[in-house]
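Only a portion of the chains appears, each positioned as in the full assembly.
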Amino acid sequence: MKDWYANFIEDGMITLPQKLLSHYKQLGLNETELVLCLSLYSFKQANVPFPTLEEISERMTISSNQCSMHMRSLIQRNIIMIEEAVSEDGRFMERYTLKPLWELLYQLDVRTIEMEKKQKQLEESK
Amino acid sequence: MKDWYANFIEDGMITLPQKLLSHYKQLGLNETELVLCLSLYSFKQANVPFPTLEEISERMTISSNQCSMHMRSLIQRNIIMIEEAVSEDGRFMERYTLKPLWELLYQLDVRTIEMEKKQKQLEESK
């Protein structure tokens, strides 16, 4: 039981931006796609940077075919990306990255802040 | 921009058990239901403990009717719960809680640990 607690603290938690949960629809994602992204993120944190379609779909209620379709669509719409990297022991490897998704979220934030500023200026100039 | 950074650190992140993302299917949830639960969790952390069906469905790609159906189902299957609480200014209030969900996750953990133990004992006794 004690071991479970230690593992839970060190590896058991995953940290997400609140904004992803409140704004995924605005980014053009549906629920299945959001969970797919979260799942890739979870694999990454568990040191599985390039899970197979079977590994991904196994955890989900969709088939590996549907998973493949969703993944392709997410890549085409530039939400997720495959990037090349060098592993610690010097081999080339591929991995999924959510950087495009975080970037969209960032742009959303910047736009929100700018709109709030303009709104405020408008109100003050009345 | 600086304010955004401060807010982001203090309120912008949400922390989840990894296991929820890898095992929601085993708990009988589909992707829409998982996102519904995550959304309630996100509302709670933003100090909105009892969002309306409109507030919940607005963020999602489902209608408020579908949202209502899913919520009722999650409550009947004892995944989420409505509990009564007393607010800081002394008024009675209702709020959603994910305690039943965390409990299911905990039981899954306990079972996994026990199975691994037995497996190990079996292997050692060979």
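In this document, chain identifiers A and B correspond to the written order of the chains, with residue numbering beginning at 1 in each.
The criterion applied here is as follows: a contact is a pair of C-beta atoms (placed from the backbone, for glycine too) under 8 Å apart; a residue touches a chain by one contact, two chains touch by 3 or more.
Note that this is a predicted model, so its numbers are computed, not measured.
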Of the identical subunits, 2 are placed here; the whole assembly in this file totals 4
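We take it that only the chains that are shown with their structure count from here on.
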Distance from subunit B to subunit A - Cα centre to Cα centre, in angstrom:
18
So in the complex, which bits of subunit A are touching subunit B?
1, 4, 8, 11-19, 21-25, 30-32, 34-35, 38-39, 41-42, 45-46, 59-62, 109, 113
